[in-house]
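A selection of the complex's chains, in situ.
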Amino acid sequence: MAVTPTPAQLDRLQIEVPSWAYGNSGTRFRVFTTPGTPRDPFEKLADAAEVHRHTGLAPTVALHYPWDKVDDWDALRRHAEDLGVALGTVNSNTFQDDDFKFGSLAHPDARIRRKAVDHHLECIEVMHATGSRDLKVWLADGTNYPGQDSIRERQDRLAESLAQIYAEIDEEHRMVLEYKFFEPAFYHTDIPDWGTSYVHCLALGDRAKVVLDTGHHAPGTNIEFIVAQLLRLGKLGAFDFNSRFYADDDLIVGAADPFQLFRIVVELIAGGGYGDPDVQLVLDQCHNIEAKVPGQIRSVLNVQEAIAKALSLDTDALAVARRDCDVLLANEIMMDAYATDVRPLLTEHRAAKGLPENPMRAFLDSGYLDRIAAERVGGTQAGWGA
Amino acid sequence: MAVTPTPAQLDRLQIEVPSWAYGNSGTRFRVFTTPGTPRDPFEKLADAAEVHRHTGLAPTVALHYPWDKVDDWDALRRHAEDLGVALGTVNSNTFQDDDFKFGSLAHPDARIRRKAVDHHLECIEVMHATGSRDLKVWLADGTNYPGQDSIRERQDRLAESLAQIYAEIDEEHRMVLEYKFFEPAFYHTDIPDWGTSYVHCLALGDRAKVVLDTGHHAPGTNIEFIVAQLLRLGKLGAFDFNSRFYADDDLIVGAADPFQLFRIVVELIAGGGYGDPDVQLVLDQCHNIEAKVPGQIRSVLNVQEAIAKALSLDTDALAVARRDCDVLLANEIMMDAYATDVRPLLTEHRAAKGLPENPMRAFLDSGYLDRIAAERVGGTQAGWGA
């Protein structure tokens, strides 16, 4: 009973890829390395551009500051343009300076909060140079032990710090505020849930929006509900896509629970968020043991397949079944869309656009991985610390 | 390093007990019965009054409508007064009418939503008769299967239904809105988290407040954070106390994780909610296999002990340790309060007030249980359905 998505519908998909996905990453136990890993932001962009070249889906690249700090931002911007991509969201970093051991924007010490605010003002300067629209704030702030700091006072300090940053973004900028259930703080995090991000965004103003990272929820959380609710409230600013079984939250999107990803994008479409530039779709993943560029290609394809399935949903028939409280029929209509094998359609769609029919094969056959392994010798491979 | 709570501090504690705790309850597998179980609301109140008589902590009794429906509300009110207690919150019931199989306030069918709204208007009538301040809305609404109904549209319908009810409560009334992670709906619930309850309350107005049921969260949720946040936002209307290990949420408060209960009441006190009549403390429990009146006595004593421990916290020393980012010292100060055996202090406090030093022993020795077992013969024992 599924319907067929139109090319125009499929064309609305754009996914931002993260510069840090191309560097090394790992766990607290070990960061394994790979030949060919980029040594600087220019090489990261080159890798990211391969994803877009083969899929047509990833036109922008998110930056992490100061990991992606360069002397000449214009050069980086031109480099991106030459590669056919653009610079995207600027992500701040409040978790690697020794001063931030006990927090940043919510730290008990006003001097350190000031330093954390100033870091964000630097990020805003970067946004001017890169032409980025969004400043993404993900905080590592929190505590590890009950009593360690005042949960309540940290909220008040956080609100004040955020207000100072928000006051400095331009009219065309947005602040997007992420929440996370746990880690690296293990007893409490200062923005643990969508409700907390939402109330801070509400206090800040219209250009503050919530970021929903699909991996940042308690077990059993119905994430598509949150998508629906935030769209309803007009406060869903961006997605960070990834997946997880229990924790770590950085597996390939759709790898752990593809049906959940489908349900999420069904609500995205139903709520008008799909194709809306104000709801930015971003990958936030790491590839600890798998190849990085192919890992990113797989990720954007997974999102594309989920979107195509969701667009196959027969919403008219569904509305009738829902009106009739026909539980099994409504579920069947949903599952019909999910069960549809959209890969032939997507292959055709790519062909029509002059893209490789099988982006993964095309990339693997291109020799790019061998080339960078041969060329990128010496220097320091980029990772979460650089 | 713990400090000693004053009698005046201890005296601020008041806990509302639920009428339904005295009736039979169980699981979907079986409801076991006990001799002496009340047959009507009058007998429930008699049992509830025993809790207050022995502890001095439980002066009001929450009602559930229509479970506690009587012909003469004045008679019930006078009966309560004669027993030394008062009638409290009125709880609506939107989960036992056949019409509510697929929802009530969020149902797809306007006729059924109207019926559910009307049920709440009846509850408001009861509030006039009982002198209750709070209308508590806990919804069973939700779905069991993906696709079954529109998550988004249900939110909109819910908002509209709630507004119709809110429009009818008096100036001195409040609507308190509960959230619940799961059950009896198993795929999505229409008010699954504090954020959702909060945004509805915000839309409704000042007299709409969030109810935090301690058992209604995803695993790993930091509940004391939510307490702190809702107090900060001025929107914490009431607690439903109970506990759970995994699920069911109706074990005796403090039985599963007494340290969590302690942390919750620490935040309650820190945020100014303790002793504030606008933050109502209520038990919401069931006693499937243990004796009911003693189960309630244990519950109010558990809350009292947690409060006394929390009042023992040396907040001055804690503020210094927090300022210094002395993680271990701050945690130690917290744990010192928790480790304090407050039972001797509470025994003394009760003696000074003419209460039994050991309320549990005093009740068990009173012969009340034997008396009701002998007297309450015939009739239909009250349960969740009556």
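Labels for the chains are A and B, by order of writing; each one numbers its residues from 1.
Just so it is clear, a residue touches a chain if its C-beta (ideal position, glycine included) is under 8 Å from a C-beta of that chain, and two chains touch if they have at least 3 such contacts.
Just so it is clear, the structure is predicted and the values come from calculations on it, not from any experiment.
Peer 1: For this file, in which 2 copies are placed, how many copies does the full complex count?
Peer 2: Total copy number for the complex in this file: 4.
In this text, only the chains that are shown with their structure count from here on.
Peer 1: Quick check: superposing subunit A onto subunit B on C-alpha atoms, how many degrees is the rotation, to the nearest 5?
Peer 2: Subunit A sits rotated relative to subunit B by 180 degrees.
Peer 1: Distance between subunit A and subunit B based on Cα centroids, please, to the nearest Å.
Peer 2: 39
Peer 1: Over in the complex, which subunit A residues touch subunit B? Could you list them?
Peer 2: Subunit A residues touching subunit B: 101-102, 108-109, 143-152, 155-156, 181-182, 187-188, 192-196, 198-199, 217-222, 224-225, 228-229, 231-233, 259, 263, 267, 270-271, 318, 322-323, 325, 327-328, 330-335.
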